[in-house]
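The complex appears here minus one protein chain, its other protein chains still in place.
Read from first to last, the chains carry the letters A and B; within each, the first residue is number 1.
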Amino acid sequence: MKAHYQRPMGRWYLRPFYLFVYTLRELTAVFVLLYALVLLAGLAALAAGPEAWAGYRQALTHPLSIGLHVLILVAALYNSITWFMVAPKAMPAVFIGTRPLPGLLITLAHIVVFAIISVVTVVLAGAG
Amino acid sequence: MNRGNRQIDILISRYDPERDDQPRTERYTVPYAHDSSVLDALLYIKDHLDGSLSFRWSCRMAICGSCGKMINGVPSLSCKTFLRDYAPGPLYIEALHHFPVIKDLVVDQAGFFDKLPESRPWLIRDQERALADGPHRQSPRQRARFASTSACINCLLCYAACPQYGMKPDFAGPALLALVERYNADSRDQGKAERMPMINAEDGVWSCTLVGNCSAVCPKDVDPAAAINRNKLESAKDYFLRFLKIGSGGAE
Partner (left out) sequence: MAKQYKPRSHEPVVWLLFAAGGMAAAMLMPALVLITGIAAPLGLLAEDSLNYERVIGMLGSPVGKLVAFPFISLLFWHAMHRIFHGLHDLGIHAGLGYYRVLCYGFALLATLLTAGILFLI
């Protein structure tokens, strides 16, 4: 009798079963890395003086930069939502009496904090 | 089985180790009614269309955990999945992914059961309680701590949903790590330190990347993803706090 059949994994990460819950979430890391590099470049320009800072800000107005940042924003939002969705699984279990605190409540609490932080940050920046 | 008057096509991935190098797909047409499960369809095929079809099943009521199959690519208990939800069909049934296929829809479960003893799935006591002292007492609150993880029926759907297990069969996997958490969370148990080496290992919680599909497919709401990822925090604490305490788990 022949050996058992072992199915190859193939490109499992492209199957719909994994693609939306996992693969796209992991892919957001590339955009987080890009943004971290943009911020690091900004710090370097800031340290180099007013002219370098002006040049950095000029570069950010390029249509390619705006387009890239729109992509980064979409990825960042996807990262935020998926992060808050798995948050209840990564933190210690909370019980109220004999009932576990519903994961959905923990996710919603994170989203509320996220919304407050985002609004406050944008308002403070916009106010100059 | 109430045969009903509707019909649906079912594609089944067949594998006969004596003649096939890899699985082939066969199509069957089965009658079904509103309450017909996928398991009912498989039994119909075996009884009326092709007696050579092999698959595991027993209780027909989602408690024995033996009838798990891939149904349209999703690990599911075939007794708990209904044909009406797949109309007009066809639906595609395969053996559970990530396990070696023995024949047709039957897989080799050794990748799970061989690892079972190492999780020490029994109450461990520093000092055994004497029979004369009566049973261990446990409050409803203490019982609630492991209510979800003790519901596991070892159906292995979570392993078929876990790509990390598929790529690395040495990974302890979702059900086993949920079982570890079930005993660690039990107020009667004192064996956590003995179970920490398994949690702390690369093949323990650290092979998990929180895909989360193990919890999504679990027919008993065990939530293995939560059990594993809470233990990442435990393992991280154990990693850094071991320098402060004696008797921490894990070989160097």
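By definition in this document, a contact is a pair of C-beta atoms (placed from the backbone, for glycine too) under 8 Å apart; a residue touches a chain by one contact, two chains touch by 3 or more.
Predicted model, so just to flag it, every value in this text is computed and none were measured.
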Legend entry - Absent-chain interface as seen on chain A, which is shown: 9, 13, 23, 26-30, 32-33, 35-36, 38-40, 42-44, 46-47, 50, 53-54, 57, 60-61, 65-66, 68-70, 72-73, 76-77, 79-80, 83-84, 90, 110, 113-114, 117-118, 121-122, 125-128
Legend entry - Where the unshown chain meets chain B, residue by residue: 114-118, 163, 167, 170, 172, 197-198, 200-204, 206, 209, 232, 235-236, 239-240, 250-252
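One rule holds for everything that comes next: only the chains that are shown with their structure count from here on.
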Legend entry - Mean-CA-position distance for chain B and chain A (Å): 31
Inset, instruction - Sort out for me which residues of chain B touch chain A in the complex. - result: 15, 17-18, 20-23, 73-74, 97-98, 100-102, 108, 140-141, 143-145, 147-148, 161, 163, 166-167, 209-213, 215-216, 223, 225-226, 229-230, 232-233
Legend entry - Residues on chain A engaged by chain B in the complex (per definition of touch): 1-7, 9, 12-13, 15-18, 21-22, 26, 86, 88-93, 95, 97-100, 103
